[in-house]
Every structure is written in C-alpha cells, then in structure tokens.
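In this view, the complex is presented without one of its protein chains, the others remaining in place.
For chain A:
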Amino acid sequence: MHNETSHHYFVPDPSRWPIIGAVALFALGLGASFTVNGIAAGKFGLLLGVLILLWMLFGWFGDVIRESLSGRYQRREDASFRWGMSWFIFSEVMFFAAFFGALFYVRTISVPELGNEQHQLLYPGFAASWPLATGPGISATYQAMGPWGLPAVNTLILLSSGATLTWAHWGLLSGLRWRLVFGLGLTVVLGALFLGLQIYEYAHAMNELGLSLASGAYGMTFFMLTGFHGLHVLLGAIMLAVVWLRVLRGHFNAEHHFAFEAAAWYWHFVDVVWLILFVFVYWL
C-alpha cells in the first residue's frame, strides 16, 4: 500500500493571500460599523474592503487553479476538497436554519401569543394573523406576496437550472463538450434570470405592495430569508460562471473537475433552500 515513491500530500508554500484577506475583512467590519451609524468615512472602508477582497480572491484562486493545472491535486487532495466543500455547505445550512427557526418561532409562538387576551391590555386591537397586519411597530399597511405568480415561475427556473446543470455534468463525464458548454451556460443564464426576476419582485413588493424590512414579522422574515437566499444564488452563479470560463479554456476532463462539482453542489444546495423557502415563506 505504501512505498518510497508515494505521492506527497500537497502542502502549499507560504502565501500572502490569507493575510490580505484578513486586512480586507477588517476594513469591511470597520467600514460597515461606521456606515450603519451614519459615519461617512465608513463607505470608504467598505469600498476598500471590497477591492482588497476581490484582489485576494483573484490571487488566491489563481494560485489554486495554477496548482490544479500543474497536477498537484491528486486523489487525496481531491478527497480533502470534497470533505471541505461538504462541511462548508453544512455550515451554510445551519446559517439558514437560524432564520427559518426565527420564522417558525414568530409564526407558531410569538405572534399567536401576542394575540391572546393578556396582551390585549398591552396592544389593544392586535390581531394574530399571518401575514401580520397590526402591531404598534408596523407603520405602513402592506400586502403579502402571493406564491403563484413570479415566485412559482422562479421555482420552475431554479429547478430547471438544476436539471441543465446535471445535464452538463453528464456531458462532462461522457466527453460531450458542446453539451457541457451549452448546459452550463444555460444554467448560468437561468440563474441570472432568477436574480433578475427576484429584483423585479422586490421592486414590486416595495413599490406596489408596500412591503419592507420594517413591515413587522412578515416583512422581516420575507426579506431576510429571500435576501440571503438571493445572495447565495448570486455567489453560486458567479462560481458557475467562473467554472464555465474555465471549461472554455479546457481546464477540466472527465476525471479531474472538482471545481465543477463544488459549484454544482453549491447550486443544488441553493435550490433546496429555495424549495423550503417557497413552501414556508410564500405558500403556507
């Protein structure tokens, strides 16, 4: 099993990218703190942070791609990447779990309880309904977002993007390059379409339905859950787009394409979150 010529596990040389990333997050943290408190200088911190972060991401992933192309990543490295990506997705699942937990809590516990007789003294006229329409903290009236218009279309779009992605993957596995290029490209386009429609939906919600983060328990869970989901779609779509560019440059073959799979796993995760979101945020 083991002999003198064993492949060495790849340990990268010292790298400047991580600490550049640390500087970026520091600038972002400080900039964000200033910005939310209305201090103008904060904007520069944010901008600086974003620029440094982008620089770092390009540099770091550039190194990774070069190492991958030079054959540094063999089976054991590949297994590490697979484990790593799986655990990263698990952490994302738990992040969403916190927000879904908040949604379930307000719907099953806090809103019904605020509507009981004891609380009538506190908030006379409070009616425990969902979407919650009354309450001293809810200043403007609003309407809820129904499930069967745009959200249903978006569900279809995301689901088909999952299918096109898998189709592309089959293409990659069986060496059908045009199918890979076309399927993956289509997935990115569908992702972008989803995001576009989501932006349109937000505009509709804010301008016509009067919904905002400040629309009480309904508005906050709606925007926080769909908003974080949208950010993840954006990230996933960027990942897929980068993979697509790498496909065009011929970086992958049937055996060696972890980057493709990582982005695909991430995309499917985002897909599943959307389904749960569709059921609990839009529908029920």
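Couple of notes before you dig in:
Criterion: contacts are C-beta pairs under 8 Å (C-beta built on N, C-alpha and C of every residue); 3 or more make two chains touch, one makes a residue touch a chain; residues count from 1.
Criterion: contacts and distances are computed from a predicted model.
Name of the non-displayed chain as stated in its UniProt record, restricted to "Tryptophan synthase alpha chain", "Acetyl-coenzyme A carboxylase carboxyl transferase subunit beta", "Aspartate carbamoyltransferase" or "Cytochrome c oxidase subunit 1": "Cytochrome c oxidase subunit 1". Interface note: of A:10, A:182 or A:258, the residue touching the hidden chain in the full complex is A:10. Considering the full assembly, A:94 is the residue among A:94, A:121, A:254 or A:284 that touches the omitted chain.
Hidden from this view is one chain, which touches chain A at 1-2, 4-19, 21-23, 25-26, 28-30, 32-34, 36-37, 60, 71-72, 74-76, 79-80, 83-84, 87-88, 90-92, 94-95, 97-99, 101-102, 105-106, 109-111, 113-114, 122-123, 132, 135-138, 212-214, 216-220, 224.
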